[in-house]
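The next block holds one structure in the form of structure tokens; read it before the comments.
What you see is the complex with one protein chain gone and the rest in place.
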Amino acid sequence: MRRGLASLGVPLLAALLLSAALSTAAPFGAPAFAVTPQERLADPVLEARARAISQTLRCLVCQNESIDESSADLAHDIRVLLRQRLLAGDTDAQAVQYIVARYGQFVLLRTPVEPATYVLWYGPGALLLAAGLSAVIWLRRRPGADAPASVPPLTDAEQQRLDHLLRDTDP
Amino acid sequence: MIIEAGHYALILALFVALAQSILPLVGAARANVGWMAVGRSAALTQFALIATAMAALMYAYITSDFTVVNVIQNSHTDKPLLYQITGVWGNHEGSMVLWVFMLSLCGALVALFCDNLPAELRARVLSVQGMIGVGFLLFILLTSDPFLRAFPPPPNGEGLNPVLQDPGLAFHPPFLYLGYVGFSVSFSFAVAALIEGRVDPAWARWVRPWALASWCALTIGIAMGSWWAYYTLGWGGWWYWDPVENASFMPWLIGTALIHSSIVVEKRDTLKSWTVLLAILTFALSLVGTFLVRSGVLTSVHAFASDPRRGVFILLLLVVVIGGSLALYAVRAPNLKGGGLFAPISREGALVLNNVLLVCGCATVFLGTLYPLFLDAVGGPKLSVGFPFFDSTFAPMMVPLLLAMGAGPLLAWKRGDLAGALQRLWATFAVALVVAAGGLVATQGARVLSVLGIALAAWVFTGAAVEWAERVRLFRGGIGETWRRAINLPRAAYGMTLAHMGVAVTVAGISASSFAVENIQLVRVGGDLPIGGYVLRLAGVDKMPGPNYVADDASIEIRRDGALVATVHPERRFFPLQQQTTSMTAIRTNLLADLYVALGDRDANGAWTIRAYWKPLVPWIWLGAVIMACGGMISLSDRRWRVGVAARARGRMLAQQRLQPASGD
Partner (left out) sequence: MRKAFYLLPLLAFLTLITWFGLALRPDHDPEILPSALIDKPAPVFDLATLGGGPNLALSALKGQVVLVNFFASWCAPCRVEHPILMRLAAQDHVALYGIDYKDRPEDAKRILAQLGDPYHAVGLDPDGTTGIDFGVYGVPETYVIDKTGQIRKRFVGPLTEQALQQELLPLLKSLNAS
């Protein structure tokens, strides 16, 4: 059934897609659009912590949205849960760990740096280095990119004319 | 009858494409003029046939013909006419028809406008286009036929997803596909050049307009998609590094590299095999993007239905098209002899730097997008890669690119004088420093990275302006000379200046994202919400029926210093057919900042959640993209691209000479 509904799809608000797939009608609990005033904690420091952490937790039914942004019911539930944990005295790390213990590492938007992800995190830098080096080596390996000795130097007038031509006919 | 005609048209188009693939290619190898000419007529016929198919499908939608399965799945009689039409491509099958429509359009344009190409080259280009057409038409006819029928027809259809019933999103696919498919032409040119074994500056001059036009279309398509997300999703997000967003961004990055490196081929006859590779890779990325979206290997908000058969077919298509062209590259590219030499510090050198950074940036996006897939496929843990990764890896790569953009155009070809160029950029340095200092003071050192981003944007913008000023000898040669030079500057020069300025504007808009201010409150009717120097008052919320929805329409008055500035109407629309709610945010912009208002739920006490944001410089993100595209289009109108002009003028002259009696008679 879920697949059948998915086949209607093209760009979708994923939260709405999956909510629709999971429930033919939601007469109560219409999607709440992201953080609602009712969810907010009274203590501004705790609330700020909650918002900051929420932005690093993935909404599992929306792909690529954080729970802070998402309007899905599950996102709402986890936002509330997070605030409960902070109220109970958890540190940021403990609150996050509580959620990761239940939903797995996939819930972390910031991919952890571990052996399985070394290629991911260090790959781009390594690639840039390799590409840069290749370009430099290629530039240096070509024969006589600097002054070819057999050609007589240009006179001043010729050089001026050349500069004029080169600068004025370019895109 | 019309549906059958459309279906047959597609089948015929397949056979025409087959002919277009084989005959001109063989003709070029055997110097058979007749067979080479088949390319032209086949391309035009193919376009006519696919246009017919497209028209037939549109007709089915407009008349709500529910004997067609595709119409049942995606349409409904209550749907407004605009979305009846644009809904044609709002689903997998219809969008594939749009794809081949664009492909055949490009083929037809090549056939019509490339008369000045050598016959063999044109024949080979059209042949490769034909081969791509064969692949996609087979794909459609075998796995994604939009003309499948259902009897008896149901009384009504399942409707178009409410989220797609929006003008911005309705037109986003055509631009995007024009971009993706347009790069097939530069791909065809690259493959044709490899078959011929020759890449020369003339080749680059023919390829560049196609690459540029595709780039413009892709820029607009991506910008539209991003802008749609911004005004629809309710909190002002506009880029998620979603796999399908990345799938459009990657060809754009390589396409940008292609445009720049083809300049080097044209001017200096070097970087040839590299440019050919870029042309192949750009289209390859378009195809990989198609694969990602339609095969089900990646989950994405954008993904079409996953059907393993389709996935396998596209994979085979990838192997044949890309594997084939890369194999050809491996064999033939070593024979392409380079020409011009240049010093590392030169305009060519700067363009090499441009290419290195763009390609590495693209590889980074590629890695981030596909890493979860790679790990998962080999049984590793399920991880997610999100914006923290891209912010730490992609963004820093763009910084040296933006810096180089200011200085690069000032370097001379072959051997540039970096010190001299930097000296001439003193004004640019000064402006960037002033902006940075001003920004740091204004934000009290709170958001250093954003301020630096804006300073970088100022650097690029002023650098482009300074380069133009240099060329027209502003303040140095007198008004007359400046005016004369400005008039005579080739349009491509203005195109570059404008496009680079567009990049600066977009970068400024992106950097300013962190300056946004948010206020989310429960507000009763008559209540106030302050935001960004304005006060919003909820005047009332009315129920308004629409053609296929019921909306809660809020009237919100925006006041500044007590005076009424505007009244906006954010809405929440409920579509009873699909049981879905979408939000229509209200955005009031003065092009310098957006006041963004969205309506949330009503609570038990009758108070409404209002989310208000003040976002400075955010409209510049899309404004910049439009400026970039304009720059590209101005560049396209440069008369030097009309290579045929010189040939035709010479032809006319020769003809006239023949007609006139010789002077000696």
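Read from first to last, the chains carry the letters A and B; within each, the first residue is number 1.
The rule is short, and it goes like this: contacts are C-beta pairs under 8 Å (C-beta built on N, C-alpha and C of every residue); 3 or more make two chains touch, one makes a residue touch a chain.
Keep in mind the model is a prediction, meaning the values are calculated, not measured.
S.K.: Check each of B:P308, B:G445, B:P576 or B:G606 against the chain that is not shown and name the one that touches it.
M.R.: B:P308
S.K.: For the chain left off this view, which of B:K382, B:R476, B:R560 or B:R639 is in contact with it?
M.R.: Touching the chain that is not displayed is residue B:K382.
S.K.: Which is it among A:L81, A:V119, A:A135 or A:L166 that touches the chain not included here?
M.R.: Considering the complete complex, A:L81 is the one touching the chain left out.
S.K.: Touching the left-out chain: which of B:L112, B:A330, B:A427 or B:A442?
M.R.: Residue touching the absent chain, from the options given: B:A330.
S.K.: Which parts of subunit B are in contact with the chain that was left out?
M.R.: Subunit B touches the chain not shown through residues 273, 277, 280-281, 284, 288, 291, 295-299, 308, 311-312, 315, 318-319, 322-323, 326-327, 329-330, 333-334, 370, 373-374, 376-378, 382.
S.K.: When the complex is taken as a whole, what residues of subunit A touch the one chain not shown?
M.R.: 1-2, 18, 21-26, 29, 60-61, 73-74, 77-78, 81, 100-106
Throughout what follows, only the chains that are shown with their structure count from here on.
S.K.: Counting only Cα atoms for the centres, state how far subunit A is from subunit B in Å.
M.R.: 20
S.K.: Please give the residue numbers of subunit B that touch subunit A in the complex, ascending.
M.R.: Per the touch definition, subunit B meets subunit A at residues 73-74, 90-92, 95, 158, 161, 163-164, 169, 225, 232-235, 237, 240-242, 244, 263, 267, 299-306, 338, 341-344, 349, 352-353, 356-357, 359-360, 363-364, 367-368, 371, 375, 380-389, 393-394, 397, 412-414, 471, 490, 492-493, 495-496, 520-522, 578-583, 598, 600-601, 603, 609, 611, 635, 638.
S.K.: Can you list the residues on subunit A that touch subunit B in the complex?
M.R.: Residues in contact with subunit B: 3, 6-14, 16-17, 20, 24-26, 30-38, 56, 58, 62-66, 69, 71, 104-112, 116-117, 119-121, 123-125, 127-128, 131-132, 135-136, 139-140, 142-146, 163, 166-171.
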